[in-house]
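Below is one structure, written out as structure tokens; comments come after it.
Left out: one protein chain. Kept in place: all the others.
For clarity, chains are labelled A, B and C in written order, and residue numbers in each chain start from 1.
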């Protein structure tokens, strides 16, 4: 298992643009420590994280480990356990470039990548400081309207790697994402897609239409590894709940650099 | 059953913009004759059909019945049975306005409606006569590019009604569309969504994650009616094959107005 | 004897009133009071033979979205969501909300999670209810340091949505779209006008007489303590339990 995980994380190289999913969509938490070890050994990260559409523990751990140069996200939070402590610290100390977004803008950027277009328009935004601080977003006058109609354009979000966790995959590399279609959007937009699964099954997930409806096809998947409870301490929809106490323990400990180091020195539960 | 079908078609009024799916996605064929009867009684159609992304027998029957003012489509065909005879005749006689499209442009227009934006850009198209004959599509210079980069904008496709057939629905109005996600795109873009289903089940399709992954939620569905073999003579994926002989019989008979009238006078199989 | 009406119940009832006539309301994941208010509004609508849909984000039971986390935003853009709730680390007198942080940007000395969907939903959902229990000059400021979403937009900007009200633990403000500011609508039981003035960092208008926020009673109170609290247990067990305990201990005294 650990060898499988190492096989996966070797696809990630310093400076890459990495897509990570929101807490409840299936976070490949089990890959986090192997990824940190791999990148640290490779001489540092300088990763550009893109959270789809918000980030949590996994991003906070990567930030705490000093591997993140920039992060594009609509929010960073540990949910009930509060703010993301290492992110907050890095912001305060100016150690990270933050590209504040809003959830539908992240989805829009991925959609543009999926459709192979340089941008898609998005309503809202105008007059917000979110837009004001995003020189890469551009307001134009809607070319199809007779009356003046300013609208923002969001450029396509392309990534080197997408990393997530799913309930089940098959030997062909098809992975079952169910209703969590943002995982498909991430895969469409990424060159390399690394997936951990609770279980790898021998029978094809595409062999019946009911399971096929929730499948991200192998065409988009680079590597799959089997890891039980691979999202812990996050939960996995329909499988197991989040370990809120563990999240709270982290939230409390990781407020300082020392506390974070202490947390990382412990063997994960 | 027939009363159920009449209940559904009463939502359709002359002059409406109607979305119809491609042959293999689940065509609500059983609604066609009730719809023709209802519109004819209402004093004519003048419908604006939008085929997602191509049209076949259902659109051809509506055209033959004189109920279609215009059609936006990427193609009109009966598949193995050849061209769509009443469409071809109407084109030759100049009785129908054709807005020739290309499949991804129809999908793009629906996507714009889904996202609530006035347009989305689309690659390709430039230099084609498809684009030249679509004054509603506009080529602009990509505002995010430093170099000149012409790109077409496709306006949102909004519709009054979407009509399609699915394998199963539940009592709450959730319908299972499986991998045929263009049916969801149609529903998102339409004010009224009329669905026929092979079967209406008492247990909620959202109650387990495996079936939920293929569901279009009731939120988007106006009415559902149960009709066995509701797509015939088309097939329904995973359920029954198309009746190619019947399609060929139609293709042959409907080449003339008289033959079409003869076909319509027969009780459907 | 039944327990007296608590501030929690006043807030929930007030939210339900703000949601009257709504066909579909979406509620964020960690928002038990808005969820309870929406459940009460739904129960009241059903009593009138009407239907109200409620989506609770992140809940499995109340999530009828099937197209990933983008669907909420698509749904709002399609005009299929009538009401939504927003909080904010800062809410200013023009209805601007700040969910990002204070003490500089981007190097904020106090950083909050971020704007989430506010820079979008605030523009598109017709009835946005600002809900923040903490009523203090720290939260209700004259000018937000960062605008996640503005309270109003100039003419010519596509903006079918925006704030209609701001509900705090002390009072209810209505938002006046024309003027772009708040007016005091009612004071919660036991709260004085002076107290609200002292604790509010922005200027607001008010009528000559400021009424008290209505207390739920009769059917409304029965639904609230019965059906709504029961429905809430699935998604917000901690909130429902503490409410239950409150009812029990109050009923005893």
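Operating definition for what follows: a contact is a pair of C-beta atoms (placed from the backbone, for glycine too) under 8 Å apart; a residue touches a chain by one contact, two chains touch by 3 or more.
Note that the coordinates shown come from a computational prediction; the quantities given were computed from them, not determined experimentally.
Checked against the full complex, the candidates B:40, B:128, B:207 or B:256 give a single residue touching the omitted chain, namely B:128. Set against the missing chain, the residues A:31, A:75, A:108 or A:213 yield one that touches it, A:213.
Check B:10, B:138, B:158 or B:179 against the missing chain and you find that the one touching it is B:179. Of the candidate positions B:43, B:135 or B:148, contact with the hidden chain is made by B:148. Against the chain not displayed here, subunit B makes contact via residues 22, 24-25, 52-54, 73-77, 79-80, 83-84, 87-88, 91-94, 97-98, 100-105, 107, 111, 122-131, 133, 147-151, 179-185, 237-238.
Think of the hidden chain as still there; on subunit A it touches residues 113-117, 174, 184, 188, 206, 212-220.
By definition in this document, only the chains that are shown with their structure count from here on.
In whole angstrom, the spacing between the mean C-alpha positions of subunit A and subunit B is 36. Among all residues of subunit A, those that touch two or more other chains are 111, 122-123, 149, 151, 179, 237-238.
In subunit C, the residues that reach two or more other chains under the touch definition are 65-67, 77, 124.
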